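Complex shown without one protein chain; remaining protein chains in place.
Read from first to last, the chains carry the letters A, B, C and D; within each, the first residue is number 1.
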Amino acid sequence: MNAAEELKQKLPAAVVSTGMQVNKPMAVIKKEELLNAARKVKEMGFDHLSVITGTDYKDHFEVVYNFFSYNNKHNLVLKVIADHDKPEVDSLTSLWKGADWLERETYDLVGIKFRGHPNLIRILLPDGWNGHPLRKDYDMNTEQFVTVGENGDDIVSPDGTNLLRRK
Amino acid sequence: MAWISKNWTMSGIIKGLIVTLKHVLHIGNRPTVTVQYPYERMKLSPRFRGLHAVDENACIGCGICEVNCPNSTITIVKHNTRWYPQVNIGMCLFCGICVDVCPMNAMKMTGNYELADYTRESLVYGPDRLLFNKEVKQ
Amino acid sequence: MEEGGFRVDPVTIDTTKIKTAKKKPVTALEKLEDTGLINTVLAAREREGLILFSTIDQIFNWARLSSLWPVSSGLACCAIEMMATAMAHHDIARFGMEIFRASPRQADLMFVAGTVTKRMAPRVKQLYEMMPDPKWVIAVGSCASTGGPYIESYSVLKGVDLIIPVDVYIPGCPPRPEAWLYGIIQLREKIKNEGYGAKWGLNK
Amino acid sequence: METDELIINMGPVHPSTHGVLRFKLRMDGEIIKECTPVLGYLHRGTEKLGEMKTYLQFIPYTDRLDYMSAFPNNYAYVKAVEELAGIEVPLRAEYIRVITMELNRIVNHLVSIGSLLLDLGASTMIMWGFRERENALQLFEKLCGARMTFNYIKPGGVREDIPEGFIPQLNEFLKDMEKRIEDYEQLINSNEIFLMRMKNIGVISAEDAINYGMTGPTLRGSGVDYDLRKYEPYSIYPDLDFKACVRDECDSYARYIVRIEEMKESLHILRQVVDTIPEAKIVSNPKYGVAPMTGTPSAVSTYFPRIFTPPTGEVYSRIEAPKGELGFYIASDGTTKPYRVKIRSPSFCNLTAIPKMVQGLKIPDLIAAFGTIDVVLGDVDR
Partner (left out) sequence: MTANAYELIVYILTLLGVYEPILNVFQVLGIEYIFKILIVLVEVGILFVFVLLTVMFLTWMERKVVAMVQARYGPMVTGPRGLLQPVMDGVKLIGKEDIIPAKADRWIFTLAPFIVFIPALLVFIPLPFGQSLIISDLRVGLLYIIAISAVSPIAILLAGWASNNKYSLMGAMRAVAQDISYTIPLALTAIAIVLFTGSLSTVDIVNAQSGTWFGIIPKWFIFLQPLGFILFLIASIAEMGRIPFDFQESESELVAGFFTEYSGMKFAMFFLAEYAHLFAVSGIVVTLFLGGWTFPILPFVPAMLVPLVSLGIFLVKTYAVIFFAMWLRDTVPRVRIDQLLNIGWKIMVPLALLNLLLAGFLVTAGVF
């Protein structure tokens, strides 16, 4: 029995379906039950949160969590489906501190909000950047420029006249 | 501090000093390795991916390299009644995909890396600077 | 950061006006001669008519080209090749350039080595402005020259010459250390042909 | 006593932030009260570009993520694609890949140790490290024609076969390298000042390291015996004899020692691989079957597909890169381009722990601890 099935036995209410992500057991989790499921997953010995991925599927968002257990050498994938209009899932920072930046990055690039995250601000792009680039509807043609403010922070503006020498 | 009193002989630093002195005096296969570039050159691998070259007779101007180039470095332009690729080496990744995909094996990458120039415009290598003639060369 | 002191605008050559060469030039120096750049400079000197000051110019030019201290600011991949250029096998120190100054105030030359992102662009510009005149910029690699691999990206500046003037472009992704040295030699040739009496107002 | 806090912005242009990272430091005199890394000064949008390029076109971009060790990057991406499309790889190609990856691990650790020492103020080690690195780069150049950005490992094989004279040169390098590592150890390992700077600095316990998602030498320096090559084996690693290098002091010195030991282990692996490399094909082609063993570019262009469409699906594949666990998540919608590429970069996740590691230390300790987690900004910001 793989880890996904085990999780389904333990938390039948949370798991929507189980399957495989190529060679890793995967469980699709209800959005509301994510934190419970994650807690259970951690109890099952999955102590390493490898990656958090957010994907824009035009009509919905998928957030994929890859877990790994250092003791049992097992993999487990959790998948959460979020609405496209109001993408919001629970934050796992209380369980894994490593989730902090991964969630911030997902928020930054894909625009999925993490409920309960202590410091959900952009991490790779400057504060004030318009849009989330990894969404499929991100407009690649809009030019945004960055200038430096008083204490070294970035200011985003569509106007690059201070920066550019020539067009 | 107690830690230092254990290591007061500084034997580690003395060991390090001996190694560096060996380098100063070139003891035991520790030579000066500098290759004085404008006067001497390193041996270049024949596979080195430098400036492109296009075989004048083989190229059919099909544009497969243009399509496969990851960042549209290559454009096909007209040159002496035929169509040849023009490479903006200021943009090029030197990844060699254009060489791999060329159906006629007309695209080559030479060992020329001395490409520095004063203007951005002169980094665009048109067919006049890329073409070579296989028959003439051999 | 604001600057004090008096600023000097040296007589620089507007290289953007150089059009493509007539013949097929081989080295960049030949290209330079081909475009009549040297003659332009010489003519500019003749207009001033003072040979002594052009001698001073030559001395200063020689000093400047012999001791170009780069500011140590690496941005991305090319910075590693910058380190490789400074290291034992290629040894930029032979040209007297191993003094990588961490403070731009003491540097003469800036290698823009790597991708200039939009977020980094104002900082690069600031760094350039903090350097004292005379100063030169070498754009290294495709990213700094035109945006290179990331030209389609949303967060990359398409060429550092949009924000600061560039003297020499070194293509390559990243250019091998010999290509760097070749670029440096090209810059030395360029400095050789510049007119810098401006400090004392002699050439104007 | 009332004292003012000093706020220092270290970076983005600073000699010891290894690129364009910025630390916002709240200082109490020389003591760091809070350290906030500010990232993104090298954010180049690689993941978005991954969606815009075809599978083959994206391989050169993976080179430029962690530019200190491009082969593992190439391999991780290609491995993900291979898993996605179910491509089998000929044995010789796997051997060549392991050669390149282990060589690259040595190169990476050389530069990492060198720049650590440079940050501590000793300029010699980086010169020596780069001297050996140059020898390795000549091998790379001989093999694939580029020094840092290779674009060599392709789905189903490698771009070109091993050229003539490569194996002798590699053997020479291996022989040379052993002596050099002895030199480094003599120079650094027992240097009292180095020990003073590194021991008990940047301590992070095994639980914390796991919780923060640290991987690679940083994790093994904290006493977690974990190496993906050993416990989730890929390529030909199951057939090879090597050990995961673990130290349990959890401090900067342990991480440094792990790197030195890993270089030796890599030499050991390379010696085995060089002895047993089989004579076989280097490319297998999903469309045209398995190609014969080839070495010429023309053959590569003949047997390589220009357009490549894996089936719909998603995959997360990870390898043990020199800096830690490098993973690629690829979602495919059955077209020629990936639907989504997500890069799990080791540097990014290792950097998460820096604020925890340096709290209460001083700026020089921050530099020492930061040097030992071996961050490359191209990998952090992507």
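What we mean here is this: a contact is a pair of C-beta atoms (placed from the backbone, for glycine too) under 8 Å apart; a residue touches a chain by one contact, two chains touch by 3 or more.
Predicted model only: the values in this text are computed from it and were never measured.
Taking every chain of the complex into account, the omitted one touches B, C, D.
Shown as candidates are D:I193, D:A206 or D:V274; the residue that touches the absent chain is D:I193.
Looking at D:A80, D:I96, D:L118 or D:C245, the residue that reaches the missing chain in the full complex is D:L118. Contact between chain B and the absent chain runs through residues 1, 4, 13, 16-17, 19-21, 23-24, 30-34, 36. Of the residues in chain D, those that touch the hidden partner chain are 6, 8, 14-16, 30, 117-124, 127-128, 131, 187, 191, 193-194, 196-197, 362-365, 367. With the whole complex as reference, residues 1-8, 59-60, 62-64, 66-67, 87-89, 91, 93-96, 98, 101-103, 105-106, 108, 130, 132-134, 196, 199 of chain C touch the missing chain.
Operating definition for what follows: only the chains that are shown with their structure count from here on.
Centroids built from CA atoms put chain D at 24 Å from chain A. Put simply, the C-alpha centre of chain A and that of chain C have 43 angstrom between them. Of all residues in chain D, those touching 2 or more other chains are 40, 43, 45, 48, 60-61, 131, 134, 149, listed in ascending order.
Chain C has residues 88-89, 119, 123, 149-150, 152, 154-155, 161, 173, 176 in contact with two or more other chains. Those residues of chain D that touch chain A in the complex are listed here as 7, 9, 22, 39-40, 43, 45, 47-48, 51, 83-84, 208, 210-214, 224, 226, 231-232, 313-318, 325, 327, 329, 331, 339-340, 342, 344, 348-349, 351-352, 356, 381-382.
Interface residues of chain C facing chain D in the complex, by the touch rule stated above, are 72-77, 79-81, 83-84, 87-89, 102, 114-115, 117, 119-120, 123, 127, 149-150, 152-156, 173-174, 176.
The touching residues of chain D, when paired with chain B in their complex, are 53, 56-61, 124, 131, 134, 138, 141-146, 149, 151, 159-160, 163, 179, 183, 186-196, 199, 297-298, 300-301, 304, 306.
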